[in-house]
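Shown below is the structure under consideration.
Omission of a single protein chain aside, the complex is shown with its protein chains in their original locations.
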Amino acid sequence: MKYRIEHDTMGEVRVLADALYGAQTQRAIENFPISGLRFPRAFLRSLGLIKSAAATVNGKLGELPADLAKAISEAADEVASGAHDAQFAVDIFQTGSGTSTNMNANEVIGRIAKAHPNDQVNRGQSSNDVFPTALHLSAALLVTGELLPAMRGLNAALAAKAAEFHDVIKIGRTHLQDAVPMRLGQELSGYARQVELAAQRVEAALPGIYEMPLGGTAVGTGLNAPPGFAAQVIAELARSVGLPLREAVNHFEAQGSKDAVCFLSGALRNYAVALYKIGNDIRWLGAGPRCGIAELRIPESQPGSSIMPGKPVQIA
Amino acid sequence: MKYRIEHDTMGEVRVLADALYGAQTQRAIENFPISGLRFPRAFLRSLGLIKSAAATVNGKLGELPADLAKAISEAADEVASGAHDAQFAVDIFQTGSGTSTNMNANEVIGRIAKAHPNDQVNRGQSSNDVFPTALHLSAALLVTGELLPAMRGLNAALAAKAAEFHDVIKIGRTHLQDAVPMRLGQELSGYARQVELAAQRVEAALPGIYEMPLGGTAVGTGLNAPPGFAAQVIAELARSVGLPLREAVNHFEAQGSKDAVCFLSGALRNYAVALYKIGNDIRWLGAGPRCGIAELRIPESQPGSSIMPGKPVQIA
Amino acid sequence: MKYRIEHDTMGEVRVLADALYGAQTQRAIENFPISGLRFPRAFLRSLGLIKSAAATVNGKLGELPADLAKAISEAADEVASGAHDAQFAVDIFQTGSGTSTNMNANEVIGRIAKAHPNDQVNRGQSSNDVFPTALHLSAALLVTGELLPAMRGLNAALAAKAAEFHDVIKIGRTHLQDAVPMRLGQELSGYARQVELAAQRVEAALPGIYEMPLGGTAVGTGLNAPPGFAAQVIAELARSVGLPLREAVNHFEAQGSKDAVCFLSGALRNYAVALYKIGNDIRWLGAGPRCGIAELRIPESQPGSSIMPGKPVQIA
Partner (left out) sequence: MKYRIEHDTMGEVRVLADALYGAQTQRAIENFPISGLRFPRAFLRSLGLIKSAAATVNGKLGELPADLAKAISEAADEVASGAHDAQFAVDIFQTGSGTSTNMNANEVIGRIAKAHPNDQVNRGQSSNDVFPTALHLSAALLVTGELLPAMRGLNAALAAKAAEFHDVIKIGRTHLQDAVPMRLGQELSGYARQVELAAQRVEAALPGIYEMPLGGTAVGTGLNAPPGFAAQVIAELARSVGLPLREAVNHFEAQGSKDAVCFLSGALRNYAVALYKIGNDIRWLGAGPRCGIAELRIPESQPGSSIMPGKPVQIA
């Protein structure tokens, strides 16, 4: 393989000749050979969107020449689109601030746009505000774009089954012992309601996620960012993704804690607990066919045994 | 000690002569010698309030004679007041449904009011709806009566310190390394905002807690409860505690899952994480006096050493 | 109530007139109104045993006059016996080092023995080595005296059932679906083996628990403890409880980490996971009687319903 020599404040680094990243990314690749896990698509999309919006606003504010701002923005859009995912080769277990991956983005975009990674691509930004902003933005994109629609779909499917099975009378159990009769549709309506409530709880966590730490720069004071910079970048982001993003009320909280993410994690845990209960119930109600409860017949999805090849398995 | 003989569906049981509880409570005391932990005050208060409101409504609906309903309600109010806490001697680790403690309440109230524990005190109810209702109600009482006021008090105290220390310039740190200047007031304002947001998140979990499972009886169908019973009991409860309690939208969800409590637990965890961060910061900022960071001087609360008696300790 | 005035390095404190504890305990009672939980019996027994052994060794080494050493040892034995548990009124959530409860013991013993809490009862000791030593000792006493015998009893009971049910052929299940035949005795033998292995794992955690931090005093260096003091105290403790206790190999590890306890917690978690699996299996195999799996008939323990009074409950 062929290499080129790059430089940073600590000296020379050897980088693959055709890599778009530079010295700091290379150091981080070597410093963190930990998990093999890379940042997921939604995060890299968010990082690209932030860099693009920041360049656009830097151009408007006269912080960068218009053509350079445009070049940075376009290169960042390429990162957002996924065209350069392979260039993000730093492990997710790295510096706590995410400096390495922020610099990875700065270096890749800088090389494409012929801009300086720190002074121009990263202008008005710090890893300490960009990174949690990308974290919030990618969570917002995944929750609104994938999770909530899937939850609504599951809720609708369970509600449809509840209606379909309204007339099926079955035993209701307490302590797993036979108790009194109920409808199978009622049981399923309870699952549907669990999912509906879980979705409301995930939504209750979104306002905190929409608060963007951007604008605090290194320690929350906004040092090195021009007045109004963050508000304009966030407005640009909100427009481009169609979500009610807004600047954090307090930048010291927004950078110093990850509480909004912690609360979202609590809402996701709540959904996981609900799914576990529903899945476990269905699994047991489908146990059989002859020596189990066998109240539900679950469609066969694939052969279910290597030693008893005719035995199918249902995927609840 | 002197004993009397009580009976239940399984036969004779020996009970302390002056105990207010009866056979089923006694069996449960013997069956669950597990942790030594007892139900806390707020739970017993809630259980008493539910029994009292249920008796009142049973009287109104003609399910119980007026004088008996009144006697049960008054006895239940005594339980709610804490007068009989010592009679609740069953371990908190017991039957999953809480049947033992529900029957404990029924027996104690029944003995005081000269009413039948199952047919009259428990009329229209099941452990399976009473118990999660008591769980929700006690959580609602503690959160609104104690936790949220304490959170608002802490928020105000931190905000006051933020104002007081506005003019103190200090180092801001990233990766625990010296970075750029900031105000001590700004740091404290971040803590205040963390607590403010944590309170909002706890409040976001309350609507689910206000949904009362009462009315589902054994398995959610409401078997054995007269029409409108639960709605009236819950309205009575809401009036007596001054909280917007309402009947669960779906009783199968309300009894079959504890998701609302799980979500509240996520909100409490979020607050715990915030407090841990704030407490840990203050502890480190107060480390010293001569060989630590020593940015904060924390008032001395008590002698802090058994081997170095003059050494005080601060309680952050 | 009547009070007396006590003093410590911070000044005057008002204490209940007949309390055996003094000023520092009183301050801690007031400073930590947190959980209402108190140290359990095994911990207070351990704390008393340590104080008694320390006094005996201080007497032998000439650090204390013989009659005072004897008086302290006898008073500490009273604490160990449980005679003064009500005097230990400080919440378990307190100073991280346990200084408050160590001083509580020093004050109670000192008052009974007419000895100085710090200079004489606590002689050669620090909260920082006494407290983790009491933690290890109480864990060792509970694990060897209660947990392991109970595990062996459960193992034997399951093994007996495995033999008893050797001839019962039942369905074996995979994915909860009917698979191929097996013996009920085989299933139970698997549970017995789980418990046997769990006991071996708990035993594997004991050597670390037997390592006593005592001797490190404040920060691990042993400052203020006479040479050989800890080794003799630990030998005295080992003799009195009949366990192979030994001095920690490295006092900085022994005081600076709680890893031995963490590992024991892992072994207990492993047993909890095993019990959960066994209990859950038995619960499901006993589901019925007519609409469940009903492979096992579990003896009835108590009435199991408040709304269906004839319905019993089994306790797996």
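Which chain is which? They are A, B and C, in the order written, and residues in each are numbered from 1.
One rule holds in what follows: contacts are C-beta pairs under 8 Å (C-beta built on N, C-alpha and C of every residue); 3 or more make two chains touch, one makes a residue touch a chain.
Just so it is clear, the model here is predicted, and its values are computed rather than measured.
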Omitted-chain contact residue, chosen from B:G11, B:P33, B:G242 or B:P289: B:P289
Selected residue (touches chain absent from view) among B:A86, B:A150 or B:I171: B:I171
Candidates A:N58, A:T133, A:T174 or A:T217 - the one touching the absent chain: A:T217
Missing-partner contacts on subunit A, residue numbers: 8-10, 24, 27-28, 31, 95, 99-100, 102-103, 106, 117-118, 122, 125-128, 130, 217-218, 224, 300-310, 312-313, 315
Missing-partner contacts on subunit B, residue numbers: 171, 173-180, 283-284, 286-293, 304-305, 308, 311, 313-314
Contact set of subunit C toward the excluded chain (per top definition): 95-97, 128, 172-175, 179-182, 186-187, 189-194, 197-198, 201, 204-205, 208, 218-221, 223, 249-253, 256-257, 259-260, 262-263, 265-267, 269-270, 273-274, 277
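Following the convention adopted for this analysis, only the chains that are shown with their structure count from here on.
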Chain whose Cα mean lies nearest the overall Cα mean: B
Same or different residue numbers at the subunit A/subunit B copy interface, by half rule: same
For subunit B paired with subunit C, centre-to-centre distance based on mean C-alpha positions, whole Å: 27
Gap in Å, rounded to a whole number, between the CA centres of subunit B and subunit A: 34
Interface hub residues of subunit A, defined as touching at least two other chains: 173-175, 179-180
